[in-house]
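Only one protein chain is missing from this complex, and each of the others stays in its spot.
Showing chain A:
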Amino acid sequence: MRRTVLSAMTLACTAVLASTAPAFADEASPVPSAPAAEATPAPRAEPTRGSARAVPVPREEPAQKRDRGQVAVVPEGAPDTGVTATSAGSGSGSEGALIGGGAAAVLAAGGAAVLVVRRRATGA
């Protein structure tokens, strides 16, 4: 009997662990996107090259380096225009993980209950 209960618990734990790990991985979607529109028109001061005091100015320079071109302010680096985190393409990544995990947990719990009941019924 005890063995049955233990095996049932093991079963449940296995299912829960297996389902939660990927779900956590999915949720971590640190979105690099700034909330869009009307951002600061770069209040970034000049590169402080003249000032004697070396006050650590947040790096500034590259964004301003090509002033007065057709693109007035050239951004730094490459744009981050893609957030993967979950399933790109299907549109239901985290939902899928949750559903899968939930179904697994339910299945495990049901299986464990059946085992326990049967064991009790047979007196094993």
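One rule holds for everything that comes next: a contact is a pair of C-beta atoms (placed from the backbone, for glycine too) under 8 Å apart; a residue touches a chain by one contact, two chains touch by 3 or more; residues count from 1.
Heads up, the rule we're going with is that contacts and distances are computed from a predicted model.
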Chain not displayed: protein name in its UniProt record ("Class F sortase", "Na+/H+ antiporter subunit C", "siroheme decarboxylase" or "Peptide/nickel transport system permease protein"): "Class F sortase"
Those residues of chain A which, in the complete complex, touch the missing chain: 4, 7-8, 10-11, 14-15, 18-19, 21-23, 25-26, 28-42, 44, 58-60, 62-63, 66, 69-101, 103-105, 107-108, 111-112, 115, 118-119, 124
